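With one protein chain withheld, the remaining protein chains of the complex are depicted in position.
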Amino acid sequence: IYSSSLWKVVYKEFIVWLLLLIASTLLYYFVIKAPVLIVLSFVTNIVLTRWQSVYLQLLWPENVALTLKYFINEHMPDSKSILTVAQRYFLLCAALVFRDVNVQIRDNYFPTYESFIEKGLLTKEEKDIMFSTQLKPTACRYWFPLLWIIQLVKKRYNAKRGLLGTRKETLILEKHYCELVNAINDYRAGISDIMSYDFIPIPLALTQLFTFFIYSTLFLGIFSFQSRVFDSMQAPDASLPTVLSIQFISAAMFNLFFIGWLRIAHIILNPFGEDDNDFPMCELLEQYCDSLYQILCVPTDVPIYKKGDKPLV
Amino acid sequence: IYSSSLWKVVYKEFIVWLLLLIASTLLYYFVIKAPVLIVLSFVTNIVLTRWQSVYLQLLWPENVALTLKYFINEHMPDSKSILTVAQRYFLLCAALVFRDVNVQIRDNYFPTYESFIEKGLLTKEEKDIMFSTQLKPTACRYWFPLLWIIQLVKKRYNAKRGLLGTRKETLILEKHYCELVNAINDYRAGISDIMSYDFIPIPLALTQLFTFFIYSTLFLGIFSFQSRVFDSMQAPDASLPTVLSIQFISAAMFNLFFIGWLRIAHIILNPFGEDDNDFPMCELLEQYCDSLYQILCVPTDVPIYKKGDKPLV
Amino acid sequence: IYSSSLWKVVYKEFIVWLLLLIASTLLYYFVIKAPVLIVLSFVTNIVLTRWQSVYLQLLWPENVALTLKYFINEHMPDSKSILTVAQRYFLLCAALVFRDVNVQIRDNYFPTYESFIEKGLLTKEEKDIMFSTQLKPTACRYWFPLLWIIQLVKKRYNAKRGLLGTRKETLILEKHYCELVNAINDYRAGISDIMSYDFIPIPLALTQLFTFFIYSTLFLGIFSFQSRVFDSMQAPDASLPTVLSIQFISAAMFNLFFIGWLRIAHIILNPFGEDDNDFPMCELLEQYCDSLYQILCVPTDVPIYKKGDKPLV
Amino acid sequence: IYSSSLWKVVYKEFIVWLLLLIASTLLYYFVIKAPVLIVLSFVTNIVLTRWQSVYLQLLWPENVALTLKYFINEHMPDSKSILTVAQRYFLLCAALVFRDVNVQIRDNYFPTYESFIEKGLLTKEEKDIMFSTQLKPTACRYWFPLLWIIQLVKKRYNAKRGLLGTRKETLILEKHYCELVNAINDYRAGISDIMSYDFIPIPLALTQLFTFFIYSTLFLGIFSFQSRVFDSMQAPDASLPTVLSIQFISAAMFNLFFIGWLRIAHIILNPFGEDDNDFPMCELLEQYCDSLYQILCVPTDVPIYKKGDKPLV
Partner (left out) sequence: IYSSSLWKVVYKEFIVWLLLLIASTLLYYFVIKAPVLIVLSFVTNIVLTRWQSVYLQLLWPENVALTLKYFINEHMPDSKSILTVAQRYFLLCAALVFRDVNVQIRDNYFPTYESFIEKGLLTKEEKDIMFSTQLKPTACRYWFPLLWIIQLVKKRYNAKRGLLGTRKETLILEKHYCELVNAINDYRAGISDIMSYDFIPIPLALTQLFTFFIYSTLFLGIFSFQSRVFDSMQAPDASLPTVLSIQFISAAMFNLFFIGWLRIAHIILNPFGEDDNDFPMCELLEQYCDSLYQILCVPTDVPIYKKGDKPLV
């Protein structure tokens, strides 16, 4: 009787204990996971939207350069010089922006404005003009090259405009000048949006709060996990190692997942950083140089087509 | 037999009590946390979207000023005066807007319209024009300076337009006048959107409701926490202090987190307030003054480029 | 022995009962709250998006009026009459739209089209033209005034166009006519979007379903709460009143919150209703009248600036 | 002693049983509800966004027709014929689109292209042109009428363009031709987007998956509900009927709600179907006919305004 009674009691105890352990484990993960998931989704959504808008705005001077090329009258003697200078100015603008947003680019490539001169992106006269203004020495100067491109075109455009009979000899037509100004203004506004994310950094406060929250939640989770392990020790059981190892593996996996997600969110937050996944700025500069050269400085050979060409059907 | 029976009973009790305590603690956090998280995400999403649209619309008169500069014929004798006045008008418009949306700016810098005159942003005649209308004295007047800029240009533009042979002598061409009007209209519409957030403030009712909900939830949470502490007191136990201190720390942390989040949401809600994270309006005004001066009042020196310039490869 | 045994049993019972009561209470709130929160967030998101798009589209004839003013040649004799009539037509258009979307405006201000004539917004001849068409008597007629404005301008524009030497004498230039047509077409399309929300009201079916769901959930919640109270009555206990009063307060608070949220969602759903938070249409009409008068009918005095004006630094 | 012991045991059992029943009921609803709610919100969000974009793009040829009317020189002899034909072509385009997307329209109104001829929307010659191409017989042909409108205008426009002195005699000016082409191109692109939702139907795979998931979840829920009822039968109790009837009512209500929501999502998914809530296409065609007739074929009477008109104040 006693032994069966003992068994009965132990059996009941064992099942209750086991089920409560499992339930509390699941609840524990759920309670940790759900808020962290909600917060992570929310943060990632914000930073991903921002990343995409930065990505779509900053890059790609090609379109502006193509607009310039398409509208310039290439029969004018000046046109070739202007396109050549414009290539340098577009590159200089990109380099100035990259220097402002990325510490690595600033330290390794362009520590001072002299280094632009050394690399041939800037002349001494141009640097003097950039610093002869009332602007503070630390203010952004990325928009000078864009201004110069417009001024170069406007100067020549002004000299001849209005002489209708000699339109062929103008550098650019008034309607086309308009489109060029709009294209460059849009490009400048896109860069300006990016630069001012630094100036008014409210979302940063938000993300710092979230980072703090997620790390401390995970930290408390570890603490709570160990206390559970400790409690379990006092009730040794055959199936304990199995249960604990499953718990340990899944806990490790979840923490890995959350840390990984948070890390990616941080990388996306500052797309101009030094991480592997950030924008590869040096390569971008080289690629700009290549494509701007191809667009602005190489006279495009148009293939000769034969009159008898038939359409593809 | 008795002692073992006693032990058995106490042991069972202890485990049940401990597990139920933990489970109820976790449930408690979860029940408090999940709705607050959902509500906070929702509110933050709304206010952040709004903040960004305000941010992208209000700021940056630079683009409009650049449009004006690019399209004005700088060979005309009037052009320099007009650009100089335009700088003042753009600043005046920004100051009028800032005064309307920010109490601090109004009280400290521009208590009355006289103070604009004192700071040189407005002349006496201009103020008389602004108040000689049928508009109510308290109505917005930020759009007067923008109207004046257009009228100044249109007046001169009208006088000469249509004389095709003398295009060189017009202040602005008809196509370019068009673009200028569009740019200034868009700028005005952006400001108008911001001003009318005050006029029809439905989302405010929503956010007040949310604030009330979150605070009262947290308040109830504190109350409920204390009653749980009190209950636990009646069953003194060795591990109680540990459990309670963990509970206390995590409760404090979560409340800190939620209050912090709510606080940031409130700061973002009114980006024109006096908080540390709000738009730094005084600095913005100074910065506008600098950049508008640079754009409109300084004749841009275009660097002289040499004919033999080679493209960068 | 017996007394201690009794105590032991009662003690155990009491704790289990109390904890289960708390757990079930929390679960209850959570089960009621979570779906209601999700559904409410979803509905509010939809209606808020819609509200904002209505808000951004309907209001503000100012921009169209400014476009008209900027592009009309004010030296032409007709120009003043046209601007004066345009003010009336813009107001008439807004009044027709408000009458169609808001029952209160229709009943109190404009029960029939005669009332527009009484208030001076419409002449008898104009009303005859509006009703001499094949359109059904109940069809929208808000676009007639906009059509008339364009036709008034086009008539004069046609008569003189093409005579390049006398451009100064045209009412409007061809390029500027283009911009005016675009501005008025956009304005009309915005109004048309709003009007057709009534014509194809699918989202209403959705929101009715949601409203029904939320109300019945809350109703069931009350029922379930009372049955819980009743059950608790059968096990009288010292701490019962405290527990119940906390439960009652928090239940009342949550229900208040949900009802409030739903109410705001309904107000936002129809921004043209009679609620306190809806668009104040009568004030809007008066405000339109003021600002359109100021823009279109008052000749703008441009302040005289002195040649020696210095830029602000 | 025995009786009190019996009571004690039964009492404990009863409470535990009742509370566990309630808890499991609530948990059951929550477990069924939460994922279904998340999935339904997600699906509805997708289809509602799509519905709105379809709605905003497809409908409303009025704006294009207005653009045509505003820019056509109505003094030209051809203009009236062209506007009359354009009305038919716009209607034909809408009818072709509606026939392609809606089975009901195809079967009841336009089973073959001959039926367009019968209703006077198409002539025999036009049908021959539409089918004399290399396009497959089943390919879309909705863009032919739009192409014809442009070609009709371009033909006349080409014949006279460039003769500056006779601008008055051109059907349309070059700038205005541009705007017309843009308006019709945008209209065509909008229709093209809608047509290609059928061509590349990935989101359908997603929604089928979701539908399957929701139905099978609800089905399992019914099964699980009945097994719970069956289990409860074995422990008859006074309060059982009450509990069960509450459960039954709330289960029925929730299922009704979910089914209703899913049904609405399906209706929204295909806005061109035959449901009560879909776009009323026949009425739309009639309405288009009326408004296009009014816009294109009725010469607009401009009301005569008196010189002495006073502005409204």
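We just call them A, B, C and D in the order they show up, numbering each chain from 1.
FYI, a residue touches a chain if its C-beta (ideal position, glycine included) is under 8 Å from a C-beta of that chain, and two chains touch if they have at least 3 such contacts.
Remember, predicted model here, so these are calculated numbers, not experimental data.
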item	value
Given D:Ile117, D:Leu152, D:Leu284 or D:Val302, the one touching the chain that is not displayed	D:Leu152
Residues belonging to chain A that touch the chain removed from view	8, 12, 15-16, 18-19, 22-23, 26-27, 29-30, 33-34, 37-38, 41, 44-45, 48, 51, 55-56, 59-60, 62-63, 66-67, 70-71, 73-75, 164-168, 173, 175-176, 179, 242, 246, 249-250, 253, 257, 260-261, 264, 267-268, 271, 277, 279-280, 290-291, 293-294, 298, 300-305, 307, 309-313
On chain D, residues whose C-beta touches the chain left out of the figure	9, 13, 16-17, 20, 23-24, 27-28, 30-31, 34-35, 38-39, 42, 46, 81, 84-85, 87-88, 91, 120-121, 123, 125-126, 129, 132-136, 139, 147-148, 150-152, 154-155, 158, 161-162, 164, 174-175, 178, 181-182, 185, 188-189, 192-193, 196, 200, 202-203, 205-206, 209, 212-213, 216, 220, 223-224, 227, 231, 235, 289, 293, 296-297
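Here, only the chains that are shown with their structure count from here on.
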item	value
Chains in simultaneous contact with chain A and chain D	none
Whole-Å gap between the CA centroids of chain B and chain C	22
Where chain B touches two or more other chains, by residue	16, 23, 27, 30, 34, 38, 134, 164, 175, 293
Contact graph of the chains (line, ring, star, complete, other)	line
Pairs of chains satisfying the touch condition	A-B, B-C, C-D
